[in-house]
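These notes are about the structure you will find just below.
Note that one protein chain is taken out, while the other chains of the complex remain in position.
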Amino acid sequence: MKARYASTIAVAVLIFFAGYAALFIAPDEKTMHAIQRIFYFHLPSWIAMFTALSVVFVANIAYLATRRSKWDSLGVSAAELAVVCCTIGLATGPLWAKPVWGIWWTWDARLTTTFILWLLYISYLLLRGLLDDPEKKAVFSAVFGIFAFLDAPLVYVSNRLWRTQHPQPVILGGNNSGLDPMIGKVLLLCVIAVMGLMILVLLDRYRLEQLRQEFDELRLEQEALALEPSSIGRERS
Amino acid sequence: MKNFENLFAAWMIVWVVFFIYEISIARRMARLREDIESLKRQMRER
Partner (left out) sequence: MSAARAAGILLAKELRVEFRTRELLSATIVFALVVVVLFSFAFDPTAAESRRYGPGLLWISFLFAGSLMLNPSFARERTNDTMDALRMAPISPFAILSAKMLANFIFMSLVEVVLVPVFSVLYNVSLSGIVCRLVLVLALGTVGLTVAGTVFSAISSHARLRELLLPLLLLPILTPLLIGAVEATASLFVDQPELDRTWLALLAGFDIVFLTASWLLCDYLIEE
């Protein structure tokens, strides 16, 4: 699998350079200094998460339309990746917030929405775990996934409206210090690196799911074969 | 550099989470491949 090795090495190199750039090349921010560099991992993990969520949505629709199991495999793989990236985002956020704002968490529109999305897609994975029949698992998780994705903008809008009515004491400025072009370049590098990592792990997870299906099919075949010899023997005698 | 511990913790989180996840996938794949091989062997013996 030459492509596999090549891409793994490419992503590893990207991450090395991205990390180096984030830690050493990017300019020091005036007020927050070192802690601001968390932003270079934090924002890319959100972008990776939203990409994964879109993949889940597309895979869900494609599965219901075609009933081909590869779409179901892609759906669950992307959902797991989305939860992983979301967990990273939710974990790195407070690490940045505590030194900067003095609080670990705040219930603003973006954070609340992200937390709810995290819960929703964990529920997606739990639902799959509680459904035994593989076809039911695929169909019902696809339906739930579609509802969850349609709900996401509603969650964001409702939280935004609510927050404009009950404004926060903490002013949430954007993370962009804006003016220095180097920040933009380092950020882009980090986004590409994290996305590359996410896609690589996604493909691995997809392969795992396909392997599992191959195993289940083989097991069914084996059970069918196990029944045959005895029934044929009985007929002959 | 102020607050370096938090920055380091964040950096490690990104790595460790992805790493653990990837290792769990790789282990499950290896185990599945073993199971598939032994199933195929069993079926050939019949």
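Letters A and B mark the chains in the order given here, with residues in each chain numbered from 1 onward.
Convention: a residue touches a chain if its C-beta (ideal position, glycine included) is under 8 Å from a C-beta of that chain, and two chains touch if they have at least 3 such contacts.
Since the structure is predicted, the reported quantities are computational estimates derived from the model, not experimental observations.
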item	value
Among the chains presented, those that the missing one touches	A
Residue of A:12, A:58, A:100 or A:139 touching the missing chain in the full complex	A:139
Options A:47, A:91, A:131 or A:203, residue touching the unrepresented chain	A:131
Sole residue of A:157, A:188 or A:225 that reaches the chain not shown, by the stated touch rule	A:157
On chain A, residues whose C-beta touches the chain left out of the figure	64, 116, 119-120, 123, 126-127, 130-133, 136, 139-140, 142-144, 146-148, 150-151, 154-155, 157-159, 161-162, 165
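The rule we apply is simple: only the chains that are shown with their structure count from here on.
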item	value
Chain A and chain B, separation of their C-alpha mean positions in angstrom	16
Chain A residues within the chain B interface of the complex	19, 23, 33-35, 37-38, 41-42, 45, 80, 84, 87-88, 91-92, 95-96, 98-99, 194, 197, 201, 204-205, 207-208, 211-212, 214-215, 218-219, 221-222, 225-226, 229
Contacting residues of chain B [partner chain A, same complex]	1-4, 6-7, 9-11, 13-14, 17-18, 21-22, 25-26, 28-29, 32-33, 35-36, 39-40, 42-43, 46
